[in-house]
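Note that one protein chain of the assembly has been removed; the remaining protein chains are unaltered in position.
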């Protein structure tokens, strides 16, 4: 695949408007829904055990995010995830804060064990904790670790048999064999809440329209990062950045992604 | 009533600042509270079964929205609704996603059966599902149906014995006999999350200061739509639209609504 083609999914996104079912944390629900809508997808948030399976079955992708998990919500995630697996609906998992508390780590491990994920996305510390490697973590914001992120991502991908995406200064996405490094983005993403969470949902929206999850994920990372770069240029701080970013997700074109995507095979 | 009078409620709103009790979904709580505050009302969100009845009794209106319903929340809605009915507090019901899953449809039907609503607001698919008519639906965003929206609204109003408002390209509001068509608004409303949810709450704030629910609802639709039109003119995308819209709800005057309201009797 040539870099010139990385923008080709946006047209399909806006035409098909895939339904993305999010079971996500209370901090980012609004931003996630608005981000997906701006990009062209159809977000739905549904949490009740009585309906999550029905909703997951009709979705194009299911995104699970444990940012403000509870016992009830984890049950709902497993329930929705089983339905998604039966139906062949791709599952994206964002283990927010795995490692910060034992409860998060255990919930994450249960989810990756019981469900057949299509993609796991987190920062280095979160991914390391999900697969059982040591990594420093403070709250839900990972400190930059000393480990080799590339190796971490590959090892996690092999161990979990899924595509793994580790985001940070540069983003790594790998199926354990083939690995892309994506160099789009902006430090402003670290100044707003939910930039990682929305990214996971955006990857879900790409996975809903492209079966090759590695390609879908890399394309999503690039489009997301480019929209962020453009938004940062016209912002004065995290408030205006957040708003400009939603505008840019709405305005970004296939052509822009084609020309600005910075994706390389590792 | 002359069109020139449709703006007359805004002064009362800002003077009385009616308390609007919302039991709504987690995606839109912040936007709903900020929208009501901007307009001049006093929003309160309260969900616990231990307090919803107390809160509903002192409110000017109760708004129920099942966007992220749970069994516990539906119980709280019934509980709050009974208190509101006893006290004569108008209830607005927004059956978000009715039809998307059986659980939502059943919860909606239970609410309209057990409570005495003042107004039901939804898109065509949601309203159809609440009253038991066939309509296509995907997630919580209704596809445009082929049915006659005017007839649907009237039939629902007669069946439920309440005012029904069906929003879409144009908005219909009817008590089953008298029907207004409101032609204010902007397509940008479909690019942000919670435009419909906030509208239901804004209708609630109008119902808190005007007993004629049909008139209150039509006036709310016009004011809301006009604020949206003005916001769309100064926006570059859904992010900046959302912010401009909150500003416009704050700035909109009775005079503007008087002159820009596009309301006609059907």
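Quick notes
Think of it as A and B in the order they're written, each chain with its own count starting at 1.
Just so it is clear, a residue touches a chain if its C-beta (ideal position, glycine included) is under 8 Å from a C-beta of that chain, and two chains touch if they have at least 3 such contacts.
Everything numeric in this text was worked out from a predicted model, so none of it was measured.
The chain that is not drawn here is touched, among residues A:65, A:85, A:162 or A:242, by A:242.
Only one of B:19, B:74, B:215 or B:232 touches the absent chain when the whole complex is considered: B:19. Mapped onto chain A, contacts with the missing chain fall at residues 25-28, 30-31, 67-71, 97, 100-104, 138-141, 191-194, 235-240, 242-243. Listed for chain B, the residues touching the missing chain in the whole complex are 19, 21, 26, 29-30, 33-34, 37-38, 42-48, 50-51, 54-55, 58-59, 242-251.
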